[in-house]
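Take a look at the structure set out below.
Of the protein chains in this complex, one is absent; all others appear in place.
Take a look at chain A:
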Amino acid sequence: MENKIRFTLNFKTVEISASPLKRLLDVLREDFSLTGTKEGCGEGECGACSIIVDGELVNSCLYPVGRVEGKEVLTIEGFRSTPEFEVLRESFEEAGAVQCGFCTPGMIMAAEFLLRKYPHPTEEQIRKGISGNLCRCTGYDMIVKAIKLASERGDGLW
């Protein structure tokens, strides 16, 4: 059974017909061709599919699209046009926080969410904030440093 579902996607109102049970991740990747959001596990374990829905960080692989009705969805594709993204991009590059990059879009969304909550996070808060996002390449240090760097650079942005 398909429903009409309306929501805001990356600052624009959109409407689709889909089964309300379809995973938001699939809707983003298949129906909207927004492939920046990755699937690393499909079980809520890895955070590669992280996006922001109404200001909350969610795993889009566990999120049925029916629940998104009337909400605001932000993915890496929308976020990348913001000044906050620019600061994070620069810091991630400079700190060496990216290797294979498969975890990165999700990590960036987690970082954005964290910085909205704590504009000047401690190392502890950063480590906690990204603990739902697995990275197999970096061992996390350089990601933690990148977020720290972004919080200093983007002083006042968040």
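Note that in this section a residue touches a chain if its C-beta (ideal position, glycine included) is under 8 Å from a C-beta of that chain, and two chains touch if they have at least 3 such contacts; residues count from 1.
Just so it is clear, contacts and distances are computed from a predicted model.
> Select, from "Aspartyl/glutamyl-tRNA(Asn/Gln) amidotransferase subunit B", "CO/xanthine dehydrogenase Mo-binding subunit", "Acetyl-CoA carboxylase, carboxyltransferase component" or "Electron transfer flavoprotein subunit beta", the UniProt-recorded name of the complex's unshown chain.
Missing chain, per its UniProt entry: "CO/xanthine dehydrogenase Mo-binding subunit".
> For a quick check of understanding: of A:Glu2, A:Asp141 or A:Asp155, which residue touches the chain that isn't displayed?
Touches the omitted chain: A:Asp141.
> Would you mind spotting which of A:Ile5, A:Leu24, A:Ala48 or A:Val65 touches the chain that isn't drawn?
Reading the full complex, the residue touching the unseen chain is A:Ala48.
> Which residue numbers on chain A touch the omitted chain?
Here the touching residues of chain A are 29, 33, 35-43, 45-46, 48, 75-77, 80, 85, 88-89, 92-93, 96, 98-105, 108, 123, 126-128, 130-144.
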